[in-house]
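Subset of chains shown; positions unchanged.
By letter and in written order, the chains are A, B and C; residue numbering begins at 1 in each of them.
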């Protein structure tokens, strides 16, 4: 099996190690722009940010929708970063496609076949997150639905499995990421922000994922996590992100220099 | 908290005990009609059947779409049964609404907020299944999204939680159904077909659910399960359904007659 | 496969439906005697009670040890009930055997092979609880270790599996009890007290288990659960037990009278 490289507006995923970073939700223009510049400087190559946030509670912040997409695109352009954002409704796919360089299919929609099919017909790369209770098989079948539609530009993103343990939000299934990379040709990232749901576990899990040989990380960054409109507990500051990115690079460079096992 | 009764084209859910039955998927007209008559005779009061079956594998049978909706409605009418069928895509909600008496939101879409909102704006009752890895809290919040849209005609349907155990497909969370009934005013059904995924466990789990005090059961019925185009392992024959329905009624009547605890 | 009946000092398990009841722990003589008489009157045929309670926290009440065994035996004799109590240490097996009519192997020791082997060499029936995270296969293999030692007087007792859900302590795996009864010749009981960990779920889960066709229930009873030295949240009063036992009997009699499916 030849490993596949996916190119997102010039950024190659699957060669070297890539960081995707940005806020959970696009909250306003100034903030998003500042985050974009900060994560760019720290080494991120793609900007993430949510425009549609129809969270489980109907009374929470729901995102800025198209206004959010515009801000995200503008912030990415200003910082020189392509952008990825989530599509949550088949009716919005074409709209999101206009603004985004990469389309995210989130954990809650991994079993949403109509949406998978819609993204399979698009001409933009797809970031396919693993469902919270999805088996590895189901995740790979979801990728197959996208691919069957004609879109082979797929990047997998591992999160976690739900367990009885409550010291973190869920349990990061790192061996699942390793297995996904063996089973499928697509690059595999890890999202330690959602997998742990705890800011103070992100450094350790990022280093762990990098050492285990995945192709990159997607991390939520916000200058004031305690004021964030969503996911307060798991966002880290730009300074923390810079430190983690630097440490991860050091480990990966050492692994590459000495041809360590998981660096293949 | 006053318990709510939901009326589906004349059939009341939340008073007495109701059976919803029918095939996993609408396969053809003759078959669907035969099943409708058989389950009606055996005591079912609502006919179920899937028209959209975008299953995880992109190469499996995908359902008959609108043709399936027409057949389902016709079969229901012939047998004197209102029908319930699943909506899987916000773009299809209006279409499904034309044919169905009740709109099902399936397990894989319990976290699909746009779809929940769409059903919240409809004037038909919603059958809201619990997600496979959803907590009780998340399930009730999903119901709240529907309700917040203005639609208060909600029926909850318990399935299962994913566990390491593999003797059944998943583990039926019967205490979850009991707790849902305490926490929310809506009627709560149990779906032993999907919860167990095994035809030979359906009788025992149906009797158990009835004795635990839920408001009804939804069961998949097919005259030739081994030839079914989907869910072969969990469909039961009309004769088996008739036996189960009769036994469940006997238990419920005894419970009502003697005012047993869970009959409240 | 012929189903096996296990006789505990004259009480037959596997014919009809049996109730085992009693306090979590033997706390003092007067209390234990009162409970024994109350549960006997309500229909229990075996008295349970723990003498060794080496619970996870080293600072909790640890049980009365041999003094507790004496009290339990005395209370059972006064009420006309054989007694079952847990063995937790291979060094105590012979001692417990002197006082108990049936030896319980608890959930935390289901994987404890030396203890299973010790009970396999004893001449008293064994009540083998399913481990909290044990698969059905592992549970049946544990029974096989007992049987391989020469002791074929085994009664299985289902509890729960650990899941992410927290509305109850764990998730009662009722289909596991049904499958255990299909796979092995031994009687299968359900312990709704430990499976749910919540007093207010015990009535519903007891009725459910009875309707699903198991051979009996083991329930924790204490006159003042709020003052109990252990398991406060899951013990029910003698009056509550009497009501549940009466309701369960009504359901089982109806099932037997009409030869309902799960009554086989």
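We adopt the following convention: a contact is a pair of C-beta atoms (placed from the backbone, for glycine too) under 8 Å apart; a residue touches a chain by one contact, two chains touch by 3 or more.
Everything numeric in this text was worked out from a predicted model, so none of it was measured.
**Q** 3 identical chains shown; how many in the complete assembly?
**A** Every protein chain is the same sequence, and there are 4 of them overall.
The rule is simple: only the chains that are shown with their structure count from here on.
**Q** Going by C-alpha centres, which chain would you call the most central?
**A** The most central chain, going by mean C-alpha position, is B.
**Q** Whole-Å distance, chain A centre to chain C centre, using C-alpha means?
**A** Once rounded, the distance between the two centres reads 49 Å.
**Q** Please work out the Cα centroid separation of chain B and chain C, and write it as a whole number of Å.
**A** Computed value for the inter-centroid distance: 35 Å.
**Q** Quick check: what residues of chain B touch more than one other chain, meaning two or more?
**A** 133, 162
**Q** In their shared complex, at which residues does chain C touch chain A?
**A** Residues 162-164 of chain C touch chain A in their complex.
**Q** Mind pulling up the chain B residues that touch chain C in the complex?
**A** 133, 135-136, 161-168, 171-176, 178-179, 196, 198, 201, 203-205, 207-213, 243-244, 247, 250-251, 254-255, 258, 260-262
**Q** Can you list the chain A residues touching chain B in their complex?
**A** The touching residues are 54-59, 88-92, 108-109, 111-115, 117, 131-133, 138, 141-142, 144-145, 148, 162.
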